[in-house]
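Following this message is one structure expressed as structure tokens.
One protein chain is absent from this view; the other protein chains keep their places.
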Amino acid sequence: MKEKSIFHRCRLLISCSDQPGIVASVSEFLHNYGANIVQSDQYSTDPEGGTFFMRVEFDLYDATIPIEKVEKAFHTIAQKFQMDWRMETESKRKKMAIFVSKEDHCLLELLWRWRSGEIDVDIPVVISNHPTLQDVVKSYGIDFYHIPITKDTKLEKEKETIQLLHEYDIDFIVLARYMQILSSQFVSAFKHRIINIHHSFLPAFIGANPYQKAFDRGVKLIGATAHYVTDDLDEGPIIEQEVLRVNHRYSVNELKSVGKNVEKIALARAVEWHVSDKILVFENKTVVFE
Amino acid sequence: MKEKSIFHRCRLLISCSDQPGIVASVSEFLHNYGANIVQSDQYSTDPEGGTFFMRVEFDLYDATIPIEKVEKAFHTIAQKFQMDWRMETESKRKKMAIFVSKEDHCLLELLWRWRSGEIDVDIPVVISNHPTLQDVVKSYGIDFYHIPITKDTKLEKEKETIQLLHEYDIDFIVLARYMQILSSQFVSAFKHRIINIHHSFLPAFIGANPYQKAFDRGVKLIGATAHYVTDDLDEGPIIEQEVLRVNHRYSVNELKSVGKNVEKIALARAVEWHVSDKILVFENKTVVFE
Amino acid sequence: MKEKSIFHRCRLLISCSDQPGIVASVSEFLHNYGANIVQSDQYSTDPEGGTFFMRVEFDLYDATIPIEKVEKAFHTIAQKFQMDWRMETESKRKKMAIFVSKEDHCLLELLWRWRSGEIDVDIPVVISNHPTLQDVVKSYGIDFYHIPITKDTKLEKEKETIQLLHEYDIDFIVLARYMQILSSQFVSAFKHRIINIHHSFLPAFIGANPYQKAFDRGVKLIGATAHYVTDDLDEGPIIEQEVLRVNHRYSVNELKSVGKNVEKIALARAVEWHVSDKILVFENKTVVFE
Partner (left out) sequence: MKEKSIFHRCRLLISCSDQPGIVASVSEFLHNYGANIVQSDQYSTDPEGGTFFMRVEFDLYDATIPIEKVEKAFHTIAQKFQMDWRMETESKRKKMAIFVSKEDHCLLELLWRWRSGEIDVDIPVVISNHPTLQDVVKSYGIDFYHIPITKDTKLEKEKETIQLLHEYDIDFIVLARYMQILSSQFVSAFKHRIINIHHSFLPAFIGANPYQKAFDRGVKLIGATAHYVTDDLDEGPIIEQEVLRVNHRYSVNELKSVGKNVEKIALARAVEWHVSDKILVFENKTVVFE
């Protein structure tokens, strides 16, 4: 039964105008390479004339076929259907940088899930505008850079940071309660590759002090939202949201305290999905193939 | 063991400046009338100088003591602590009017919970600006009035409606997807006695078409909010909120459809709490003693 | 853009041994008939040698091709991969019978979702061992049969019932708190076509009086389980489960009362999935392609 051994577990991500024949072409293509489709998800905004999204997870068995050859061959199909597409291999792990400030709950959740194998990623570097979390980061064998940012030094420090990220060959960034607003230049250098956790149920309580605002409004549930960062503050594509029941007895500080638990859960899920190539962005929204 | 039989199950609701001795005075008072406290809840915004809220549920056994006498006697304590207060008896059921439009899900949920005994209330009348739900309402033995409202006839029709509500001796009103904005005059005639269900997780998506807005924003959870109506649209004190997980596959119509299930749940809970005198309003927020 | 109009929205359900080429063959087959795949889900217990499950939803545009012809043609592929399979058309609605006893909450939830269009099914008949719910059923224009069952008359009455179900051409049965145990003969006549709602979080509290057992054990969450009926009481394949937070203050009667809300939600979801052919049964478990 087990005579075959997997050479590559791969993921193919596609978006294009919906039209008959896409699934047939893709699956025939993969079959011709002896691949076995282990998971396939698709979604169309409208079967007639809408946009089509697809994520196929497949196993390649033949070690003599380099993945690059498969990728190159796929160009013909991609061209025919005018696809936006990419092919990823599970064995090539993404490189993730984490930006933090002083709060450690989101950082620790990511590090714990990383070490336990729940998040299959490399974390070569953590960057912070405060030295607070240096020791804990280093105890995980991860490099830590303290890059303080002021209004005046912002652009310069951001350039330095981008340089550093390139040196580490970083694929994407997680803002784990970083508390700094990134410049438009920075954001465009990592388009749809920066994940932020906002400590409210967006679009409620945009901006600063969401727990104070939630307290003032007297809401009965508080929330957290993981989203891709765009130029518009807290307006980027939402990846995941989570909520928690509260009541009139919670002070602002208690909301902050229990809110940490939903923040870290929503962020960790978003990171896991990004790492597994389960998210496609379309018109400021996300398609998540869980 | 069961030689005593309850004459009155009562509820005492209090709010005043927090100060030592309130609980002692109230419980001693009740003890002197042979009452047994079966449930007691309290909350203070700040033990030193804040506002104190209390809800006491107690049983009176002595049938020879009229509840009015207990109420009158309590005035002395109320005056000493400068309390806002009221005493309610479970046997005197509140009279609730339901306002509907064309949608039936919230109405049916309330009627079902009423008939099954979950909501201990009288429902003498349902009022609507459409005749759509007349038959179902009448099948429950409840009077139905079709009072269509246009911009021009609004104030006149509202007067007529208030007159009708007084004839039915209505204590409070539930807007079960009524879809009309009540005038300031109407609202002030039933201050903190009108419960509305808004089909979003407030303060997100205030105003019209919240499901369309939720779809456009790409949220991963949709919600519903039951609140007391004030002059500011969707800004009144929140009583209860509920959410439901959705994803990119949901069209606006599907959001509307599944959203009905959270709307009716949040509204039914809010009505149950109001009926059981579990809600105190304070500075545009609610204290809910569940 | 919209020049094509759908003739048939169809669903193809497949299970077979996993092997390369299934998806390619199926999608090529559908493409050859001019079909557009609008949704496709698959699952394999093990990519190498496991069992493969697939649900494909597709649109046929050509009104000149009868669905029977497509079905017949598919036999060749089915044979090649030794598939268990069936093809359903959305336009051919399933016929559902509801069995009830005295409790109305599950029945009313189903009827409400049916009338509002959430559950796309025909409900020609409701059967009960009590006359209690006759009027409400008839008010929905649905036939009602009162078939009381005693130990002695059980087999005879069941035969009569099966006869009746065949007359109504019933596809599947929902036990909406029916409270009777069906005989082995009856169950085998509708294999994986009888859905029951058990008022506990199975496998906890199997059998009678689950709320009493939940109370005695002091659980902090109560649940409900919708499952296909098999010969082993409460042991059939689980379709859906839902829970609700409770605490020490809930009496057995209050657990029963709030439990109704999870029962009806879990059952309604299970029925919706069954009606939409989203459930495949495998080794006493379900694969649900939500």
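Miscellaneous remarks
When the chains are written out, they are named A, B and C in that same order, and each has its own residue count from 1.
FYI, a contact is a pair of C-beta atoms (placed from the backbone, for glycine too) under 8 Å apart; a residue touches a chain by one contact, two chains touch by 3 or more.
Model, not experiment: these values are computed from the prediction.
When the omitted chain is restored, the residue from C:L13, C:M96, C:A189 or C:I238 that touches it is C:I238. Taking the complete complex into account, C:K220 is the one of C:K69, C:K102 or C:K220 that touches the chain left out. The residue from A:L108, A:I147, A:I206 or A:V281 that touches the chain not shown here is A:L108.
When you scan C:C16, C:A204 or C:V258 for touch with the missing chain, the hit is C:A204.
Mapped onto subunit A, the footprint of the missing chain covers residues 104-105, 108, 112, 116-118, 139, 257, 260-261, 265. Considering the complete assembly, subunit C touches the hidden chain via residues 43, 201-205, 217-221, 223, 237-243, 247-249, 284-288, 290. Those residues of subunit B that touch the chain absent from the view are 1-2, 4, 18-24, 27-28, 30-31, 34-44, 47-49, 59.
In this text, only the chains that are shown with their structure count from here on.
Over half of the residue numbers at the interface between copies subunit B and subunit C are found on both sides, making the touching surfaces mostly the same.
Centroids built from CA atoms put subunit B at 42 Å from subunit A.
Residue positions of subunit C touching 2 or more other chains: none.
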